[in-house]
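Up next, chain A:
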Amino acid sequence: MSKNVPDALALPQARPLAGGLRLAALVALLLAALWLASSVLSAYGATLAALVCLNVALAVSLQLTNGLTGMFSLGHPAFMMIGAYVAAVLGYPVARKSTMLSGLPEALAAWQAPFVVAVALGAVAAGVAAWLIGLVVLRLKGHYLAVATLGLIVIVQGLALNWQGITRGGSGLSGIPRKTDIWWCAGLMIAVLVIVWRLKFSSLGRAMMATREDQLAAECIGVRTARVKLVAFVLGAVMAGIVGALMAHLITVVTPRSYGITLAFNLVVMVVIGGTGSITGAVIAAVAITLMGEGLKPLEEGMGLYGLSQMMVALALVLVLRFRPQGLFGSGEPGWLIRFFRPELSR
Partner candidate 1 sequence: MNAPLLAIEGLNLRRGATHVLHDLTLDIRRGEIVALIGANGAGKSSTLQAISGLLRPLSGRIAFDGPDGAIDLTRLAPEAIVRAGVVHCPEGRQIFRSLTVRENLMMGAYPRTDRENLPAELDRVHELFPILAERAKLAAGSLSGGEQMMLAMGRSLLSKPVLLLLDEPSLGLAPQYIERIFDVIEQLRSQGATILLIEQNAAMALEIADRGYVLEHGRITLTGTGADLARNDEVRRAYLGDLG
Partner candidate 2 sequence: MSQYLFQQLVNGLSLGSLYALIAIGFSMIYGIVRLINFAHGDVVMVGAFASLAMVQAGVPWSMVAMLALVIGAAAGMTIEAAVFRPMRGASQVTGFIATLAVSVLIQNGALLLLSGQQRTFQFPAFMRQRVSLGGVSASMTDVAIIVLAVVLIAVLLFVVYRTRLGTAMRATSENLLAARLMGVPVNRTILAAFGMGSALAGIAGLMWGGKFGQIDPLMGAAPGLKAFIACVIGGVGSIGGALLGGYLLGMAEVLFVGLLPPEYASYRDTFVFLLLIVILLVKPSGLFMRHVEERA
């Protein structure tokens, strides 16, 4: 087998028990590292680490829709917004609901959902929205899908801005209880990584990649491409919804403006720079871009150079598109990673 193993070439063989064990070991190791970090890190460091985890989860979930299945969707921020608002409104303290959220129906106004329930319902809401929208919008291809999903952001933003009684409009919903910590974010990141990785090397993953490479050919060999696309779209949206819900309970504020076109752009940058379809690439790009943004913040705020980090992200993208359009890792994963997690493939 070549060094850089291309997408899921080999047939599934015996149960990948060894791979599963190694994965479990790695997760345990990560958790231990996190536990250490959280006891050492300052509050700022812990929040930053949590943000990195959430951004990794976002980039990898977008890799599912855009990278593996080849749909160019910009709609992730819309689903994050849905997840964030639903979870935040449901989990809002009852005492403040009556003054802040005048538009809520009585049943909801009198009930504060437990954190987990609020997040789960946020995810469900994002998934249902994606399913309904995907049914119609996924017929569009290429940059038309991109613009339609961009429109989705504007539409959801418009609702959030104007539905004063429930979202508090442009000033945003603040005072959300801080229920998320680095553990939640790391857990979500690991879950998303495991799910997307397993999916990529499953038959559904192969169907997704077949749809990406050549929709007509995929249909000819019996892939129900419309369904495969919808599944990828909804699954990505659910993950985005959970991230949105966790983020709301991490930074304790939701504003419509923070889930806009810029965020969509940054997520696409992570996917494209990492390599369209490469999970490893998305992880590295997400970590690098998040840390760069944070690293430049003192410079931006101290010297009034607002926009500097965003410019650098855009410039990096232009350079990658120009000189390495396949991204860092192309569509594959590094060979050693595959050998590590899928030992049955490399013999």
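Per the selection procedure, all candidates are chains of the complex that A comes from, given by their letters.
Everything that follows uses one rule, which is that a contact is a pair of C-beta atoms (placed from the backbone, for glycine too) under 8 Å apart; a residue touches a chain by one contact, two chains touch by 3 or more; residues count from 1.
A quick note: this is a predicted structure, and the numbers were derived from the prediction, not measured.
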For chain A, which of 1 or 2 is the touching one in this complex? 2
Across the complex, what residues on chain A touch candidate 2? 72, 136-137, 139-144, 146-148, 150-152, 154-155, 158-159, 161-162, 261-262, 265, 268-269, 272, 304-308, 310-311, 313-315, 317-318, 321-322, 325
